[in-house]
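Here the complex is missing one protein chain, while the rest keep their positions.
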Amino acid sequence: MSLLYTLDLIGTAAFAASGALAGIRRRMDLFGVLVLGLVTAIGGGTLRDLLLGDNPPFCFRNEGYLYLSLGVALLTFVLHRHLGGFRQPLLFFDAIGLGTFVVIGTEKALHFKLGFLGAVLMGVVTATAGGIMRDVLANQIPLILRKEIYASACLAGAALLALFIRFGVARSPALLVAAVTVSALRLFAIHFNWALPRARD
Amino acid sequence: MSLLYTLDLIGTAAFAASGALAGIRRRMDLFGVLVLGLVTAIGGGTLRDLLLGDNPPFCFRNEGYLYLSLGVALLTFVLHRHLGGFRQPLLFFDAIGLGTFVVIGTEKALHFKLGFLGAVLMGVVTATAGGIMRDVLANQIPLILRKEIYASACLAGAALLALFIRFGVARSPALLVAAVTVSALRLFAIHFNWALPRARD
Partner (left out) sequence: MSLLYTLDLIGTAAFAASGALAGIRRRMDLFGVLVLGLVTAIGGGTLRDLLLGDNPPFCFRNEGYLYLSLGVALLTFVLHRHLGGFRQPLLFFDAIGLGTFVVIGTEKALHFKLGFLGAVLMGVVTATAGGIMRDVLANQIPLILRKEIYASACLAGAALLALFIRFGVARSPALLVAAVTVSALRLFAIHFNWALPRARD
């Protein structure tokens, strides 16, 4: 099992847990919590595959993603009152997932012959669309559109990877540096409370 | 015209009426009511076909679904003040639609070579995604994520059908038993006010 696939599974599990917690906070029932966990974990990659025309989407060809997401969401539902100590590690694994999803999405889009900007956007979509769907289903303005550096970190990493590949950098270091950039920016942003500017009134 | 197709049309009409009523309750204009009726009736099957890569979706190959949905939504708009007596029958036809959509979606997904869990989820998507879209457009947390046994009935019926097919049960009884299971669970849930557990605080 490659390192990238391992990181992909870690990120999927972290995203599923964050989606399930959002459902629990909104007082959804078991089914709602499972749906929010699943959609958060696989929504971004599924939308990417729909846009690329790669049917059926990845998680229906490797159902491991479905079992993992639903399993983690179920565990989160059952154990959520005992998960207080997992908040910090969850942010860490979430950042790992973010970096991994960005490089997987950008690389796949380039493989499907998209241009520079299209591939960068596909990396961002892969990493962020699941969280946006989670917030839409929970009837909230997506967090990512309001006050986090979250998406900018994805944008930076995706652009870096697309540039690396255009200039012939070897695949492994290119993926690694781009993914670490995203994860590190995300963790720094949480730690130092960075934010993007808003339009002035 | 087969029994399955007849039930499919009944379910489509019932879903269109429920979508139109949601639009009327939210004080939408005629166009909004038509959109909500249409999206509720065909949204689930359309999303399923997008995910399966079966383009264009079913309702664009057989426009009867479009005419039926828009026609029912229009009738509901015009006559809604005289429909008080139809509330009970509507719940009944809605339950029939639920069972029919589940078995159609699950069987189609298996035909497209999806695995067990993927096919079960496609059955659930076919039956529930239209209602979720309706609630998102009406700016509400989807009802189904909060407090109904609705989706669990779909899950049970889809799993039953996938198991029947895996173990070689003949098609007609398999479809019938699975669809009746969904519809009956749904009607029992309404009658006895069943609900799924929520996470405890």
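Should a chain be cited, it is by its letter among A and B, assigned in written order, with residues numbered from 1 in that chain.
Keep in mind that, in the parts below, a contact is a pair of C-beta atoms (placed from the backbone, for glycine too) under 8 Å apart; a residue touches a chain by one contact, two chains touch by 3 or more.
Note that the structure is predicted; figures quoted are calculated from it, not measured.
Peer 1: In the full complex, which of A:Ile144, A:Leu161 or A:Ala174 touches the chain missing from this view?
Peer 2: A:Ile144
Peer 1: Quickly run down the residues of chain B that touch the omitted chain.
Peer 2: That gives, for chain B, the contact residues 23-24, 26-33, 35-36, 46, 50, 53, 55-57, 59-60, 63, 66-67, 70, 77, 80-81, 136-139.
Peer 1: What is the set of chain A residues that contact the non-displayed chain in the whole complex?
Peer 2: Output for chain A: 50-53, 112, 114-118, 121, 132, 136, 139-142, 144-148, 151-152, 155, 195-201.
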